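A single protein chain has been omitted; all remaining protein chains appear in their positions.
Letters A and B name the chains as they come in the text, with residue numbers starting at 1 for each one.
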Amino acid sequence: MRRRVKLYLLFMIAPALAVFGAFFLLPLARLAIASAAGPLRFKIYLLSLTNPRYFTTLLNTIVLSVAVTLATLIISGFSGVFLTRNDFRGKSFIVSMLTFPLAFPGVVVGFMIILLVGRQGLIGDVTQSLIGEKAVLAYSLVGLFLGYLYFSIPRVIITIMAAAEKIDPNLEEAARSLGASPFLVIKDVLIPALVPGLISSGAICFATSMGAFGTAFTLATDIDVLPIVIYTEFTLLANISGAAALSIVLGFITWIALSLARTAAGTTVAAAG
Amino acid sequence: MMKKSKLFLAQLSLTLVVCAFLIVPVIQSVMAGLTVNYLIGLKSGITFVWFVRVWDLYRDTIFRSIMIGLACLGCTLILGVPAAYTMVKKQNRLTRLFEELLVTPLAVPGLATALALIISYGGLTGFRRSWLFILVGHVIFTLPFMVRSVIAVMSSVNLNQFEEGAASLGAGFWNRFFHIAIPNVMPGILAGSLMVFTLSIGEFNLTWMLHTPTTKTLPVGLADSYASMRLEIGSAYTIVFFLMIIPLLVAMQWVAKPKKIGVIAEKTETIQNVSRGTEMRKMESSPIYETVEEQRRAVSGTSLHLENCAKTFADGTQALKPFNLEVGAGETVVILGPSGCGKTTMLRIIAGLESPDPQGKIFFGDVEVTNVSIEKRNVGMVFQSYALFPNMNVAENIAYGLKVHGISGENKERRVSEMLEMMKITDLRNRRIDQLSGGQKQRVALARAIAVRPRLLLMDEPLTALDAKLRDALRVEIDSLLRSLGITAIYVTHDQAEAMALGDRIVVMEIARVAQIGTPREIYFNPQNRFVADFIGTINHIKCKVFEDQLTFPAGRIPLKSAPHIHARENEDVEIFFRPEHAEVVEAGQGHFKATVAASFFMGDHTRLILDWTGPDYLTIEAKGNQSFRKGQKIEIRLDPTALLTLKV
Partner (left out) sequence: MKRSKLLLTVFSLPIFLYLTGVSLSAETATCYNCPFEWADWGSELKAIKENLGIDVPHDNKNSGQTLSQIIAEKNNPVADVAYFGVTFGILAKEAGVVASYKPARWDEIPPGLKDPEGYWFTIHSGTVGLFVNKDALGGKPVPKSWADLLKPIYKGMVGYLDPTSAAVGYTAAIGINVALGGTLDNLTPVIDYFKKLKENKPIVPKQTSYARVLSGEIPILFDYDFNAYRGKYKDKGNVEFVIPKEGTIIAPYVMCLVKNSPHPENGKKILDFTLSDKGQAVWANAFLRPVRSSAMSPEAASKFLPASEYARAKFVDYKKMADIQKGFNDRYQNEVR
């Protein structure tokens, strides 16, 4: 009996394993091999640190991702906690507005930023009327930063709101019964309880920003991020081994970040953008 | 309070700013897509001409995205749902590894995955140029979401119990998968489906690398239009995208909301039950009798014989030491013991959900069933959590076993009605499971188990989840039911009152071993060891020494000849045991020893006294009648010598 059940179960998981192996694991292995197939063999990985263009790009991308993560955590932390603990008219409307951009691909995010701070952007018009000069931020590092913020905030806010809702209200009530002010309650009860959620969503935010391609592609700035460089290497320069090596470096960094996220908290959301 | 509102306002403003940051460009794009000239603004007029242009230029991308999205959904359903099922049912190294690996497509940037696919399969030119190439990328990217979504729901729903319930009714593997597992994880499947479809529609990173001019998808078209088309066209195209995903997002929110459950107050139920309880006792000679008589003829209990059964789990823990058990046909045997003693394991071995260690054998009547699976054993099983199938209503639950056994149509309906009547839940026929109270669920569970005329009825702590009054009432009902059915029943509980009330015989269990098997009277009055004596009711003990034909102890003595059943030699150390009701409070000089009242509890029909005396432990005795006692009162106790016990450890 049990052997037959085992067979059935194997039969049920086999197709998924086969597809996954053939179309993901195998290609990734081929990618790794391709990275070493160029003239430099495995030294190409060192190139990511020694080649100035690669290195600055890698650094740019990491710094940008870290900055976006911190900013997102702070902003989403405030707003997320605020929304969980307060009820007011129009709250569900605000929550839907905040989570609507969740489904936007990076391209659309880039377009949103162009509309906001591009050459014909709203902010530009506002500053034009105020100080006579059009502020065009979309095609600079600021624009990129804003774009990354745009797709990070909805994701992180949702995670934080979910985590904040799970906090036992009795904890806060106990603190208050012992005389803690609202500030202390936030500092000593709320934030420590949120830390796992903050770590996990922060790591996911970092991973997503590292791998984001569409946003940078649309904004077409002079500043290159690593995914753009990978793209250019492959499509414009036909540098397969270089592109492969950089992809693996990028994949490795995001994988570490996501592993961190999963050990800190149980749930996972995706990296996409 | 002032501080609170300042903080509130600050947070509200921050949230509103963030909201504006996210939504203003959306509004801008909607406006841009509808105006003749975005740079001039609304003054230039509202028009749909941009939508027409978008349709001209990009309609194939819209269709293609939908097609890929649906195909991706189909693939992930077919691949992911069975895989998720396997991963939940069987947690071994392979499935755990797969679960770990499934996270990687989320970690590896889409660009890299696409690159990897091109390097590996770019050579297959037909494949490379078709939309299937993009589909493969999407399936890899979205499969983890489907699997995780289904696993999450499968783990939270008590699927194992439902499947065991179904198995006990005879349902095979595929029946359980399609009729029990899938319906109950529908929310997970639905949520996963929406997520997969939405992700596929919006996927860009992978698709941009994999596409060719003939296989453009919507996001690829969007990128194109942003790069080279005028703002108005890009905006109109973006609006089309919004219109496609808004319904999906709304649907996702709706699926995620927990449905309201209607619960009927348990209190009213209890009252009804108590009255029904008394009715039941009279019922045996009432009009229902005929049906019950039919039942008795139709249901024949089988005898049960367990030989040398033991259970050692895979990690080495010995849950049960070898034991033998004989149960006669029609007998009700209660397995009683503290938590973790192995009683549920014993029940599951009888059921066929676990198999005994190799040298054990199980017989139903004359037939050996050791290697027969539960589906074929025809046992009725009632679980502690009832395990009623949430995807079916009451009647369907009861009918399930009949369906599995091929009984359908009129016969099935008749039997279901019989069961509903027998358990007095006819008016609950079409109720959904989540609308039932605990007591009602209990009855449905019983009805379902009995409907298929099992040879053996197995009940795993069925009353534990109910409150005291309900429990008492239902205990009476179950007792009557079992007797009237004449079915062989094995009942597991940790409540000794229940055991004594229901069992023809009781199997008292200590950790992993059988302590004693006997009738309630035997267990109570003749416990064979200290554990049983302690576990059933309360027992007191006094260490004595035999001296001059007397049982002597520091506080007093009892002549041996008044307790002829105790055989002890001179100078022997003997420990005597007695129950609280075998001691009485007597006038001074008439007792065997003195003691001081440490605490007294008025129980209604007697008073329970905790006594402090020269012995090491407190004594517990019962004082009859309406005597009242104060703390510190000095009293004299007389024991009934004929009721004294000596026990092995």
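Keep this in mind: a residue touches a chain if its C-beta (ideal position, glycine included) is under 8 Å from a C-beta of that chain, and two chains touch if they have at least 3 such contacts.
Since we're looking at a predicted model, the values are computed, not measured.
Shown chains touched by the hidden one, complex as a whole: A, B. Looking at B:Ala227, B:Val250, B:Val586 or B:Ala599, the residue that reaches the missing chain in the full complex is B:Ala227.
When the omitted chain is restored, the residue from A:Arg85, A:Lys134 or A:Arg176 that touches it is A:Lys134.
Only one of the listed residues, A:Ser92, A:Ser181 or A:Thr235, touches the absent chain: A:Thr235. Checked against the full complex, the one of B:Asn92, B:Thr125 or B:Ser339 touching the unshown chain is B:Thr125.
Against the chain not displayed here, subunit A makes contact via residues 119-120, 134, 136, 220, 222, 234-238, 240. Residues touching the missing chain, restricted to subunit B, are 37-39, 57, 60, 63-64, 66-67, 70-71, 74, 122-123, 125, 128-129, 183, 212-214, 216, 224, 227-233 (touch as defined at the top).
In this section, only the chains that are shown with their structure count from here on.
In whole angstrom, the spacing between the mean C-alpha positions of subunit A and subunit B is 38.
For subunit A in complex with subunit B, the touching residues are 1, 4-6, 8-10, 12-13, 15-17, 19-20, 23-28, 30-31, 34, 75, 78-79, 82-83, 86, 88, 94, 96-108, 110-116, 120, 122, 149-150, 153-154, 181-182, 207, 210-211, 213-214, 217-218, 220, 227, 230-231, 234, 240, 243-244, 247-248, 250-251, 254-255, 257-259, 262, 268, 270-273.
For subunit B in complex with subunit A, the touching residues are 3-4, 7-8, 11-12, 14-16, 18-19, 21-26, 28-29, 32, 38-39, 75, 78-80, 82-83, 85-87, 89-90, 95, 98, 101-113, 115-117, 119-121, 136, 139-141, 143-145, 147-148, 173-174, 198-199, 202-205, 208-209, 219, 222-223, 226-227, 231, 234-235, 238, 241, 245-246, 248-249, 253, 371, 373.
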